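With one protein chain held back, the other chains of the complex are shown just where they sit.
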Amino acid sequence: MSSPVADQPILVVQDVVKRFVLRRSAADWLRHRPGEIHTAVKGVSFEVARGEILGLAGGSGSGKTTLARMLIRLVEPDDGKILFRDTDVRAARGRGLREVRREIQMVFQDPYSSLNPRMRVGAAILEAGRVHHQPGAEDGDAFVTRMLDLVRLPASAATRRPQELSGGQRQRVAIARALAVGPSVLIADEAVSALDVSIQTQLLNLFLDLRDELGLSIIFVAHQLSVIAEVADRVAIMHEGAIKEIGSTADVFNDPQDDYTKTLIAAHPHPYPPAEGPSTVVSSSL
Amino acid sequence: MSTSPLLEIKELRIAFGRSHHSAVAVNNVSLDLGVGEVVGLVGESGSGKSLTCRSVIRMMPSSGLMTATEINFDGRDIMSLSPAQLREHRAHNVGMIFQDPFSCLDPTKRIGEQIAETLRVNAGLASATAHDRALELLRSVNIDKPEQRYRAYPHELSGGMRQRVMIAIAVSAKPKLLVADEPTTALDVTTQAQILTLIKQLRAETGMSVLLVSHDFGVIAQVCDRVAVMYGGYVVEFGPVRDICTRPQHPYTRALLESIPSMESAGRHVRRAGILGQPPSLGDVVEGCPFASRCSFATPQCRSIEMTRRTVGEGHTSACPFVGDDLVSQGAGPIGRADSTEGDAS
Partner (left out) sequence: MADVGVVVEKFARRRRAFRVKNWELTLGLVIVGLLVVAAILAPVIAPYNPNAINILHALEKPSWSHLMGTDFVGRDLFSRVLYGLRVDLLVVAVITYVGLAIGVTVGTVAGYLGGWFDAVVGRIADTVISFPFIVLVLAVIAIVGPGLKGVAIGIIVVGWALYARLARSEMLAMKEQPFMLATKALGYSNTRAIFRHALPNLVRSSLVYSTVDVVVNMLVLAGMSYLGLGQQAPGADLGSIIAGGQEYLLNAWWITTIPGAVLVLFGIGVSLIGDGLTNGELSMATI
């Protein structure tokens, strides 16, 4: 892994904008008017440091998924600048774009549909490694075993099909496949939202491990503030296409400045009955 | 909440498939619900909580076979109702709301008319009265400009608004019980808080009981008086919500509560232990306690214990023979192991 200057961010996003055309009537078309426009992301800027976990929080329709997808151009930005190391992501074409996509990997929300149902786990992981000529990918079995080991799955998982696995295991496979191409940034788009609480915890710990072991930067997109509080170093709160507040996780959650952030935090349901404060038994410090 | 029970479920069992290789989804579940009380059912997917709540109106998937010693609702045994009586029971005694309000509403009909239709059919109201009452209901679920919204189609409303409409329909017959199956799971937190407030408000106004199903302990803690924790088809712990959240007695409840991410961890980089392995899936034959394979306190005898709940506190029962305080005194650290994975299970 190349090591850039410590304080130089690995990913820089500046004033990125995405507009969607909602409706374009025949009259609009005749007059060369663009029609009714919805601006999903309104000039968002942030940076991600190497080895950092940045949480991206917000409700549905806040633009967080659109923003995440723009970073690897699954959605084309309309304006602004995205810099990965020294590469201008928006200008990347062909091989350059594929290289960006190799470096910035994405894990999706639904582990039930993000894996090709007809491909065995091992084949899916190996394919990713071979397409990008990853070191070690010539020796298929060893490579697959190594990737499965990174996500704490036994080597025997390689011969399974996605539908034979549980939700949490599938999400681990999706992560292993992303890691197989040797990325330096991982975007987790609601990657634990569909999972049960006990499985969620295991996955959150896995993300933390991967950051520590591989020095990955992770952009963790989630609607659940508490999930972000558990893993993120910094957090950006999105609402209606804009970042309302960004800062260290401790600062934002303990001392929110923005009104929307305050509303979100206040609305979050705690497993403690309202009248009584948090008890020691269930606190995380156990 | 020691009022007379509105609902009493005794030894409910729900199984799928023919007898020789049937899969038991709900096992030996006994619950009670007082008049005006809010009881929560909490558990992870596959724990049997949704099926349990549907037993109240005997609404089972076609291949599901439901048996119970008794399901007593307001003095009547639900298990012995004739089809006509059952219809009557569903229409007047119990209102239901689900996770996805959109799929429960007819996309081609104005929402006001859908509410009015329910009133005409179930309460036998005349058209004009039904219209007025529907408006009143829209107002009662805190929908502003009800006259305007009356004429809206489902797709023109937000998710929270649609759930309000579903609630309006559910309470239109003034039911004694509202069954809410994951009513806020598809909604944003801010909307979720509003819907939960609305449910509490309606309960206070009408005195109806509520059975709330959720996978989210946070949601349960906000509204419920008592909570039943389900795992692998069993109710493993049942009691006052405050007791259970602060002094959980069953190891599963403890582990579950400890797994819940919290905003208090912000910036503290704590790692939760989580729960080792994964829950049993339908069709697995489990002897004894279904949690035994994931439980860090399990002993060999857990594989053969009978899953009946013992009293562990006032109105508080647990299916684990070891009481929670014992567990703590055993020097119980975090439940499960920090490096636990679900990988090697299944």
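Chains: A and B, in written order; residue numbering restarts at 1 for each.
Basically, a contact is a pair of C-beta atoms (placed from the backbone, for glycine too) under 8 Å apart; a residue touches a chain by one contact, two chains touch by 3 or more.
All values reported here derive from a predicted model rather than from experimental measurement.
Novice: Which of A:K42, A:R98 or A:R120 touches the chain that is not shown?
Specialist: Final answer for the missing-chain contact: A:R98.
Novice: Can you say which of A:Q8, A:S25 or A:S113 touches the chain missing from this structure?
Specialist: Counting the whole complex, the residue in contact with the absent chain is A:S113.
Novice: One chain is left out of this view; which of A:A174, A:V221 or A:I265 touches it in the full complex?
Specialist: A:A174
Novice: Which positions on subunit A touch the chain that was left off?
Specialist: So the residues of subunit A touching the unseen chain are 72, 74, 97-99, 101-102, 105-106, 108-110, 113-119, 127-128, 131-132, 174, 177-178, 181, 196.
We take it that only the chains that are shown with their structure count from here on.
Novice: How far is the middle of subunit A from the middle of subunit B, if each middle is the mean of its Cα atoms, in Å?
Specialist: Taking the average C-alpha coordinate of subunit A and of subunit B, the gap between them is 31 Å.
Novice: Touching residues of subunit B toward subunit A in the complex: what are they?
Specialist: The touching residues are 44-45, 159, 188-190, 192-193, 196, 215-222, 241-242, 245-248, 254-275, 278-279, 281, 328, 333-334, 338-344, 346.
Novice: Can you check the complex and tell me which residues of subunit A touch subunit B?
Specialist: 59-60, 151-154, 157, 165-166, 168-169, 172, 196-202, 204-205, 208, 223-227, 229-230, 233, 235, 248-254, 263-276, 278-279, 281-286
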